[in-house]
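The complex appears here without one of its protein chains, the remainder shown in place.
Take a look at subunit A:
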Amino acid sequence: MKKLLCCFVLCLSQFAMAEKALHLFNWNDYIAEDTVTRFEALCDCKVVQDYFSATEEMMAKLLAGGGDYDVVIPTQNAVEALVKQGFLMPLDKSKLSNIGNSAAGYMNKAYDPGNVYSLPYAFTTTLIGYNENKIAELGIDPADWSIIFDPAVLTKIKGKVTVMDDVEELFGAALKYLGYSINDTDEKHLKEAQAVILKAKPYWAAFNSSSYIKELTVGNIWVAHGYSSDMFQARADAAEAKRDFTVNFVLPKQGAVLALDNMVIPKKARSPELAHMFINFMMDPQNAAELTTIVGTGNPNAAATPFIDEDILKITAIFPTPELQAKLETVAARNAKERRLANKLWTEIKVR
């Protein structure tokens, strides 16, 4: 009987342990494993991660009622939409002692004045990752959007290019290539962007937002349109695998999309306590620094800078020069009508 009881208690405690978990909904490849392990040790809980590779994908899942996540890492425009939807829980600042570490330049932004619901996590730019050897061999300038849009350039790398499977990112890049703002809502300009994309599409291998790191590192693809942090990883992976080529990345000179990703807590969160603990943990300078040194993101944490290698601080694609910074834009939240138009043009691109 005693044995049975022991068993029962053990089972219960197992159950209790299993129950203590932080459910994190994050971009793929957007947190270092070491960081997660350390948080698990600190909170004595498990971190259960789900991933997304596009803002629209994340929004669709959240708004369809999917997943009671404790912490989500949405980009600025998604924060705005989620706030408007009443989807988020106001942050309890008394539980966030590290809040002072965030750089003032990334706080109190228009999408969440006073940081009521969100705190900055990391930032990335959307740029060009490329196989250095091949692109040098072919004499192509990678620091120009023409590398993915101009058929004259693309004929040299046909079938070796992937672009993002993401309406905002791809239209953003095409609009920049045409010299417009990424938030241009003029139907005429959007149609011009659509025409640019359609002309380039036959030269692309695929729309790919999730596996271009691998494709670049293996050498299947020579040019990929994607996030700076992903390209940072592709470069490291290729070096680690001792490939006979190197991967590099660069911001196109016309400018690009800047994504400021934030930590938020949904109202439906199962353990807000753990969620606050996680957010505070991620604002610790050393943990925040790991986002840059391991994952390769830009860092909105001012206190983290001393923990970051100088070599990384010098990479202008991660920490852009003021001159380049001026050409970066964040995506604004679109209203329903604008979104419908963009999605219609996007669907037509996919179908054609």
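As a convention for this text, a contact is a pair of C-beta atoms (placed from the backbone, for glycine too) under 8 Å apart; a residue touches a chain by one contact, two chains touch by 3 or more; residues count from 1.
Here is the rule we go by: contacts and distances are computed from a predicted model.
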Check: Considering the UniProt annotation of the chain absent from this complex, which name among "Mycofactocin maturase MftC", "Multicomponent Na+:H+ antiporter subunit B", "Spermidine/putrescine transport system permease protein" or "YeeE/YedE family protein" applies?
Finding: "Spermidine/putrescine transport system permease protein"
Check: Out of A:Val71, A:Ala122, A:Leu190 or A:Ala205, which touches the unshown chain?
Finding: A:Ala205
Next item on the list: Among A:Thr37, A:Gln85 or A:Thr246, single out the residue that touches the unshown chain.
Entry: A:Gln85
Notebook entry, point to check: Touching the left-out chain: which of A:Val218, A:Ile294 or A:Leu324?
Noted result: A:Val218
Next item on the list: From the listed residues A:Ile31, A:Cys45, A:Met59 or A:Leu258, report the one that touches the chain absent from this view.
Entry: A:Met59
Margin query: If the hidden chain were put back, which residues of subunit A would touch it?
Written below: 54, 56-57, 59-60, 63-64, 81, 84-85, 159, 167, 201-202, 204-207, 218-220, 335-336, 339-340, 343-344, 346-348, 350-352
